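Before anything else, here's the structure in question.
As you look at this complex, bear in mind that one protein chain is not there, while each of the others sits in place.
Chain nomenclature is as follows: A and B, assigned in order of appearance, with residue numbering initiated at 1 for each chain independently.
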Amino acid sequence: MLKRIVSGRIVSGIQSIGHRVIESTWRLGYASRFFILVLLKSGTSLRRFNLVVRELYFTGVLSLIIIVVSGLFVGMVLGLQGYETLQKYGSESAVGTLVALSLVRELGPVVAALLFASRAGSAITAEIGLMKATEQLAAMGMMAVDPVARVVAPRFWAGVISMPFLAAIFSVMGVFGGYLVTVIFIGVDEGSYWSQMQSAVDFRFDILNGFIKSCFFGVAVTAIAVFEGYDAPPTAEGVSGATTRTVVTSSLVILGLDFILTAFMFRGVS
Amino acid sequence: MQRTTIDLWVGFFVIMGIAALMILSLKVGNLNVYNPSHSYIITGNFENIGGLKVRAPVKSAGVVVGRVTDIQFSTQTYDAMVTMSMDGRFLFPKDTFASILTSGLLGEQYIGLAAGGDETMLKDGDKIMKTNSAMVLEELIGRFLFDKAAEKDSLD
Partner (left out) sequence: MSMTPETLVEVHDLNFSYDRRPILKGVHMTMQRGQVVAIMGGSGSGKTTLLRLISGAIKPTSGYVRFAGEVVHELNRDALFKLRRKMGMLFQFGALFTDLSVFDNVAFQMREHTNLPESMIRDLVLMKLHAVGLRGAHHLMPNALSGGMARRVALARSIALDPMLIMYDEPFTGLDPISLSVIGNLIRRLSDALGMTSIVVTHDVQESLKIVDYVYFIADGVIAAQGTPQEVRQSVAPFVHQFVHGEEDGPVPFHYPAQSYSRDLDLEDSIA
């Protein structure tokens, strides 16, 4: 009897795992189809670029404050911590290298993308979800205007364009923050801060790769945000759930993608 | 909000983004010193490269003049073949002497070039003939002890 109950539990446990796998695979396929649909219907937003410009304001300009302030503080903390550690080995002049490499390779693209997901990504999801819940998307379809081309695609492209800029601004602010703390406050030699940085940071391997990373993150975050918004159940709970899912899913995807991209980019460098 | 205000802000944002990318490339990455589009490739065989890595700088008189782009092991000569991409602005004579040096006592390793006196210059694809291997600490210590022992023998 007990044996039967236990084996029943195991079977139902395995069933629920199977159910979840099937469900998430289906959803992934559905999301990919939607992504391709968005790309195919991007003609309108590229022809009428002022639609994208309008969304650039909401995704890019409105994210500026948080990106600038966070970048500055991250750079200042990096400078402070790096200095504390490096001075034990008498190589505090390498602090510029540490700050710049950490920012350009990893922290710039990753932290900027995380902030972008929670600032702009969630806003995109909430906006599209709300338009769906209030039947604005259906109304647009009835007026013979495709909501994917008119609403989704401009937001997608605006996000894709904003992300690399935001990551670069984040890194520059970080380098400046590190400079502020180590050179101005602590008194590390200004010349060695910049020159050590410049001799260690490579354009192709560090800056270009960081830029490529941020482009990937931009596509991933905005694709997730527009999909969750478009797919949200048309109710208040549905939209709020979708907004949360956007932030959680994009954060996980950013970190996972970062590992994969880093592994590919620095494979040849021992 | 007015169209023109939005346009203004977006323009400001785009300019700021491009400026940030420029600062990263020029000020942080120092793109202007080393421009790979005007570069030439030379190679050199070293008996022992020690801890030299790809992307290590090639310096002459302390100035970066190129970078290591590839390190291969040659099965014909049983030594290391190092490929260097050199800044096109700097040309070196054919009998230039390349040695693997270390910055500081424990710092990273780089290739140092000491110019020779030859009339002809190194061209793309040329090979540096005169090379000097990396100093390996264990060998140094070993040679030191051997010399000491030999000194003692000769005294006896």
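Throughout what follows, a contact is a pair of C-beta atoms (placed from the backbone, for glycine too) under 8 Å apart; a residue touches a chain by one contact, two chains touch by 3 or more.
In this text, all values refer to a predicted model and were calculated from it rather than measured experimentally.
Q: Just to confirm, in the complete assembly, which displayed chains does the hidden chain contact?
A: A
Q: Using the touch definition up top, pick the residue from A:Met131, A:Val188 or A:Val201 that touches the left-out chain.
A: A:Met131
Q: Using the document's contact rule, name the residues of chain A that touch the chain not shown here.
A: Missing-chain contacts on chain A: residues 130-131, 134-136, 138-146, 150.
What we mean here is this: only the chains that are shown with their structure count from here on.
Q: Under the stated contact criterion, what part of chain A meets chain B in this complex?
A: Touch residues, chain A against chain B: 50, 53-54, 56-57, 60-61, 64, 100, 104, 162, 164-166, 168-169, 171-172, 175, 194, 197-199, 201-207, 210-211, 268-270.
Q: Can you list the residues on chain B that touch chain A in the complex?
A: It comes out as residues 1, 3, 6-7, 9-10, 12-14, 16-18, 20-21, 23-25, 27-31, 33-34, 36, 53-55, 57, 64, 67.
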